[in-house]
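For this view, one protein chain was removed and the others were kept in their places.
On to subunit A.
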Amino acid sequence: MGPQKKRLLLSKNLLEMKFMKRTKEKTEKELEDEERQTTFANEITSAMLSHGSKFLMESSYSACENLCFGRMSFKGANPEIEKIMRRLTEPPPPKENSLLQGEKDADVGAEEVSRTMSLSKTVSRKFAKQSLKRGFKRPADDQ
């Protein structure tokens, strides 16, 4: 074994926690894939490398024909199943990945925030104080 890059792994205790379920599954899959690659590395022929990657085998008809989920309920015969059916047919809510999309339904717009939160007023006040100390007056204060 040559010098291997040490991969950063999350601790086992952390992965056992409830909110880490998805990450745990991901890391487990990665490890499994890695293990598989190392065990079969010397069995892969050049033909497999050149040609085999073009094809994927799928033994299930449901994946080929995009079949629906087989458990159904109509007219409230089983409310639990109908809830699942609705979840499967309705597309998941769109992710807010852009700033602009977040802007649409925000209570306070970005422009307003920049107006109220900006430092320009604070800084100008500071300068005004300093100039007062030095004995200067603003032309507006004379009135």
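By definition in this document, a contact is a pair of C-beta atoms (placed from the backbone, for glycine too) under 8 Å apart; a residue touches a chain by one contact, two chains touch by 3 or more; residues count from 1.
Keep this in mind: contacts and distances are computed from a predicted model.
*Asks:* So one subunit is absent here. Using its UniProt record, which name fits best from "LAMI_0H15390g1_1", "pyruvate dehydrogenase (acetyl-transferring)", "Exosome complex component RRP40" or "Protein YIPF"?
*Replies:* "Exosome complex component RRP40"
*Asks:* For the chain not shown, which residue from A:8, A:41, A:63 or A:108 touches it across the whole complex?
*Replies:* The missing chain is touched by A:63.
*Asks:* At which residues does subunit A meet the chain that is not included here?
*Replies:* 21-22, 25, 51-78, 80-81, 84-85
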